[in-house]
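All protein chains but one are shown in place.
Chain naming follows the written order as A, B, C, D and E, and within any one chain the residues start at number 1.
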């Protein structure tokens, strides 16, 4: 199915014939999520572009890292909040709610992460991500030191930077083409938890379905640096 | 050779053992450019990350497009100027000088594209790229209409957006890790052209070496959408 | 019940003994909403302050106006999005979802009203409200003319301005004291509508419960100006 | 007398018949100030709106508080300077000159409070008010701690926040409707003090006439929190 | 008399022995204004710096131009309002009041020139000056065309630009050294005009004393361009 007018404001013609690996990826999305995320539909006019995007997004959000998957989603959402990105706030807001097992957490970050009672580590992480979003030219050695003081390794700092940078790209592509999120995201993980204050609990267990991206089958583990 | 302290401000340990395809790519860089661009050295701690970056960058900057390669470099530089990115202004500034066959053109865009006497098409292209950089949340249908009125197809608009978005990512990653450009870029394409006003001429012929990225060998042509 | 540490970051001591009219108002909140909105709890340390706030908020959001109640909530949310106000995005986001009878509408406005497919009238209304929020010093006669051209009377312009201005106040008070929204707001009007594309329908009927504010009993109708 | 074209840029029709309490308030203004402030004339098309505004403004500026009336006027002016609000800088600039018994003080705050040699307490107060005006989303616990360290109680912090927030509302309403100040404000408290350096003296005694707002007759004292 | 701690926040040692021409200039200031403006006192530590400043300021503000002296003072004040410059708003605010023969005009421009009912020509002039102040990198050919359409010659555009640029310098020097204005400026031209609406009248006659700068004796007339 080609990207339709519903998906974005550009008409790029019929979708490309997907390469088998990518067709299988789309199939997996339908199984796990019930739909193919519109950002992938939008890229589907070109195999090379779609493949590069999927490889980068999956590595950043699902690959091996000192940051939890929830933390990476938190960065995605905090950056998207600065950029007021409707697509990413909807899709990654859903992912944060789901990964946190908390229907409120995603909205707190999407609205203003400073209003969430975050542990110092995550506060420092989002402070850096937001500063990098707002004024990349003003990042200095001191900013990296602040992250190190909060317990992050240099490898973690790379990941924080890479995820924050990636959503500064995605937010802008989404804005430029008026990318519309799949409606289902709005309804994910909205149920009130049975026991009242389940909020701010640890990220849910590994069994959780991934946010927007099903884990690439047989993905190579990152070689530890 | 691992990324050293010279390359960036993070210490990520020894470089990964490059996969053959990537090792060949690095070798090609050395042949064509005389060095491996530091952005690639920085990514070399992890094959998956490096590969995704190379695929995306090469597709955007060297793949099939309604935008010339020079135009894509112009977007890279105009975006990097807004973000004051030392790495990208140096490396892509060199690329614009080289692709334009004009030692002045790159600096004009790097300093302020509004000071260059650009044709209306390229002016509209950079206006959009800069607006998308500065205020992605304020892009509206009218902005896309302005590009269409300047002669761009919807497919071209995607490419303008994708390149501008990509450098908003790269600029931020470079800033976050204090990525240092290879010194050679500073000296590329600086010679005064023999016949005085060679400035603002058409992009140089296909024989020109690519800016930062050697063309991926045997790269698949984009399936026309 | 006094405002507790849960409600905000300031400790203002025990709540005042509420005047009968205000006590009745709180009781009405509990009946209709199931709770007293935390913004009112926060003000409850002082009868005079609480009363002035309630009178102003209720007049603006529930009083006679050429703007529908949904439209006034849309302004509240669009302004709060610019100011990244966690409290108001949560409480008035809920109100927009409820008044619109659409679980998606509130999020669209809260994330970026430009991504919502709004009719021209409402687009002009929010453009003005956001401009007034971001750069009040730059409002000029032309801005009022744009509203008139979109079909608004001078009386309507007053109301757009007054509501936008009010939330610029409330957003700042909420930020200054770290006001926390009642958790229930997060769960309001989240159910997927049975018939798929119920989105962007007209505002729901008059029978709808008010957003955050129960209608003041026996409130005087505005004398038409 | 209705609000005329002289008062603002909107034509809202004839003034409402003022309720007795409000008519008496206007009469008191004429007695004490020689005129009814135009902001009240502007609101006079609707009794409910006028009453809510008067109650809120008078409580904030004249009610019981740990901040002196002069300090509250200083906040009004410092906020209005950020927002470049002609109406409020004129009317509250006059009030600061008058309450301070110093023709220079009001202008210093109206131009740039950082240029005034303020005591540390008032400097911290205005720093917070201006930060809350410019970037409400960035207020954090540390900002409240800075105020506490400068000697302010939590109750004082509420008042600083509430006054700063209120003028962020008033500034925007004034800008939106192009509210014009009564000309007399320009001439208040302009006389050079007889003994040269009377500047930066302590706020004048309680006998001083109120700035723009005559004290509401019989106003209830705030219950101490 | 050396610049004292009263004049600015830097201690630059004893004043230089003024060259005769400059000493005469200071004497003339004392005669005409009753004092030497503090900006000149601040520069008086060095004859070369003082001379260059005086030559440039006097040429710009008092030399031959298609802009009236009042208009040049209006630019000075509008620019200084953007930069919130206490020194320049005080001294040039006084000059506008005086040259306009109107105690209100200076304050309107100092607070927000958009609130003054300016003729289209002067509105365009200040729009350009403010835009040049806020975003010099965004000035384009269209901005110059707008001035031409408002009746300005290219020579006038130079003067608008040069005056606006000059106060962007002066404002910053004043801010950097915390330059304090002479107190007398606050009291200039504050008297209510006898016949009410003398406001917005034409600039007063040539006999008016110059604002801050006494006309340089025997100054060469500008050669018409």
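Note that in this section contacts are C-beta pairs under 8 Å (C-beta built on N, C-alpha and C of every residue); 3 or more make two chains touch, one makes a residue touch a chain.
The model shown is predicted, which means the values in this text are computed figures rather than measured ones.
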Touched by the hidden chain, restricted to displayed chains: A, B, D, E
Absent-chain contact - pick from E:25, E:166 or E:185: E:166
Residue in contact with the excluded chain [from E:39, E:85 or E:104]: E:85
Which of B:50, B:104 or B:139 contacts the chain that the document leaves out: B:104
Option from E:13, E:34 or E:194 whose C-beta touches the chain left out: E:13
Contact set of chain D toward the excluded chain (per top definition): 112, 114
Chain not shown, touching residues in chain B: 81, 84-87, 89-90, 103-104, 107-108, 110-112, 115, 178, 180, 183, 186-187, 190-192, 199
Interface with the undisplayed chain - residues on chain E: 9-14, 16-17, 45-49, 51-53, 55-56, 59, 63, 83-85, 128, 132-133, 136-137, 139, 141, 144, 154-155, 157-158, 160-162, 164-166, 168-173, 175-178, 219-220, 222-223, 225
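Definition applied: only the chains that are shown with their structure count from here on.
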Chains touching both chain D and chain E: C
Core chain by centroid distance, with centroids computed from Cα atoms only: C
Chain whose mean Cα position lies farthest from chain D: B
Centroid distance [mean C-alpha coordinates] between chain D and chain A, Å: 46
Cα-centroid distance, chain A relative to chain C, in whole angstrom: 30
For chain B paired with chain D, centre-to-centre distance based on mean C-alpha positions, whole Å: 53
Two or more partner chains touched - positions in chain D: 84-85, 137, 139, 178
